[in-house]
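The structure's right below; bear with me while I get my questions together.
The complex appears here without one of its protein chains, the remainder shown in place.
Right after this comes subunit A.
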Amino acid sequence: MTTVNTKINRRSFLKVSALAGGGMVLSFSWLAGCKPTAKEMLAMPKEWFELNSYIKIGDNGLITIYSPNPEFGSNVKTSMPMLVAEELDVDWKNVMVEQADFYPERFDRQFTGGSQGIRQGWKPLRTAGATAKAMLVAAAAQTWNVPASEITTSNGEITHAGSGKKAGYGEMASLAATLEVPEEVELKEIKDFKIIGNSKKNVDGQKIVTGKPMYALDKKVEGMKYAAIVHPPAFGMKLKSFDKESISGMPGIMDVFSINIFKDDYARNFFDTTTFPEIVAIVGNSTWEVMQAKKNLKAEWEEAPKSEFMAAGFGGNATEVTVPAGLENTSSHKARMAEYIQKPGNILRRDGDPEGQFKKAHKVIERTYSAPFLAHNTMEPMNAFAHVQGDKAEIYGPTQAPEMIRGTIEQALGIPKENIQINLARMGGGFGRRAYSHHLVEAALISQKIQAPVKMVYTREDDMSAGVYRPTYSATYRAALDENNKLLAFHVKAGGIPESPIHANRFPAGAIENYLAEGWDLPSNITIGAFRAPRSNFIAGAEQSFLDELAEEMGKDPIEFRLELLKRAEMDPVGENNDYVPSRYAGVLELVREKSNWNSPQANVHRGVSAYFCHNSYVAEVVDTVVKDNKPVVESVYAAVDCGVVVNPDAAANMGEGAIVDGIGNAFFGEMAFENGAPTKTNFDKYRMIRHREAPKKIEVHFVENTEDPTGLGEPLFPPVFAALANSLYKATGKRYYEQPFAPQLEMQNLRM
């Protein structure tokens, strides 16, 4: 057993007595408005007892577990409560899960992003379960007058073998809720887990398949108004004026006004990325009516000047941000990037004497890879419900990062943050986009202005043209070989608009004697934000495509070649701060080699491999492509994943499958472009998304079995698939793919896409 000190800065289970004495009551809402069925009502307890922020036990033994983090589809609403339930030692079928509201006094890190939910929740959530269990045991010990050490628990039952006494958790909950939180608790051994490691269905599955309201877009209250927004048509533009008369008198339209989400003296935080701080809001009686008025609104726009402001960095250090003026074009982006590829970059890492080795090389291979901006395109467009009354605000919206937007709402409304209640809606997708939650601020400002509850909805066009994109990137790889095709030196120089994708201390750094990494970046007024596995989502594809080509040049099997490099990194690492464990990296390559039968290829099946480490997890993937009727078809994908202990295996596989499909879709089709600052694609008629027909026919996700603490899963399967696909397509067509998206190039080869 592992003993855990409960005083590890966890608000969540130390404040039990304070909670029992009052404070805000969590909104026990039956999942945003669904009424319980009669059968459910019968099973409901007469009284609930709160053991800590996460756990409430009914007098009949029913358990409610609050899931702290916002749910955007990674299934944390099921897997995080599983961690609590495991250590609480209850029967999963007696557990009800509720989405917690944003409540920083009670929960740490209510943030969904960076694939960190399970990794960072692993000990705290289990400890929350274990402390509650210890309190139930203590209550039983007190009631029965026996030592707590002689008491055992199982499936929500407390037993004292010596006296034959037994009780359900519900019988002890009222006393347990009054007891002190123990200073130390024991956590279970992995071998004793009953819930963790056993697949549990999505707790919201039945609600999803029956269309129950769960999303902010589904919210409706008495007297609620509807709002649409109009933002500038291009990056680098701002509002000049609008003509109220142009839509007055249209059916159902109440008001039109402009709102500005930043006050002049407001110091922005890292997540205060917003493209258009000032927008026009149209308020009316229904969504359709405000959307119609939006089309008719006459507004004038003008070029925005260069702006400079201070913004807090990710860690908190403020930096000066400059947003350049001007209307940008994809063609000029490409030209400027081509220029920077030729210039020296900022040196990020150097091992040995790479420059010297390149000079004496027998052969130098150089390849440049690129990828465009990408829009997140969550299926549910940005929207939010807000009800501001006097100095109180209630906001219900899709956000990955409520803590990051609360201060912005506070300054925008001029309402103290303790009076701002943010309730967490299930999100129709996130992918990083909803870490930037200014749609909540916009809805709040509209509600404040009209003094009524409001639901604001972006159209798809608003959503796709509002920025916060994945940046456009470029990476140039060079390898120096001697006359025996031995690798002498390796050089990567990568940049982007407006950031570099380089992770300088990742593989193959550490595996090559002479290594150089350089980065560069170019400013832009096109806003960017986190997009599933930021930076990795490009650099993995470039690096792993280059290694494939290098292996071929060196006459080596691509898996063997990577394993040789990893052996070097393990036995005799080059340099310092290497950001990966070579043996775990090699482990996933070996597992994918076995599971894909790599060494027994089939005729007419073209295979590509790739491996990458990010978000603390290791993934190797093999993509099999066939060409059918002149069309490249992804037949199978095999993934091997080392993310430590897998909490909910089937859901974990689902997440991995989705990341693979997402990667294949973006590699083939993903692309946002600009003309005079305006996005050239604003809906799914032009922005091509992967659909049923293009999805792989089969995906297998295999997990390395080990006892390491869990690491990231939502992101790590995404980056490597770009190269596994490109390497597979090379085998199929004889052409290397350096530029994303691949579909236009495949079409130029007279293949059907």
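Things worth noting here:
Simple rule for what comes next: a contact is a pair of C-beta atoms (placed from the backbone, for glycine too) under 8 Å apart; a residue touches a chain by one contact, two chains touch by 3 or more; residues count from 1.
Please note the rule applied: contacts and distances are computed from a predicted model.
Of "Isoquinoline 1-oxidoreductase, alpha subunit", "Iron ABC transporter permease", "Transmembrane protein" or "MBL fold metallo-hydrolase", only "Isoquinoline 1-oxidoreductase, alpha subunit" is the UniProt protein name of the chain excluded from the display. When the full complex is taken into account, the listed residue touching the unshown chain is A:K220, out of A:K220, A:K240, A:H362 or A:R752. Across A:I699, A:L713 or A:L746, the residue that sits in touch with the chain not pictured is A:I699. Only one residue from A:I208, A:M310, A:A325 or A:A338 touches the chain missing from this view: A:I208. Interface note: of A:L51, A:A173, A:I405 or A:M427, the residue touching the hidden chain in the full complex is A:M427. Residue positions on subunit A in contact with the hidden chain: 72-75, 199, 201-202, 204-206, 208-215, 217-218, 220, 226, 251, 286-289, 291, 377-381, 426-431, 457, 459-460, 650-651, 654-655, 657-662, 665, 683-685, 689-693, 695-699, in rising order.
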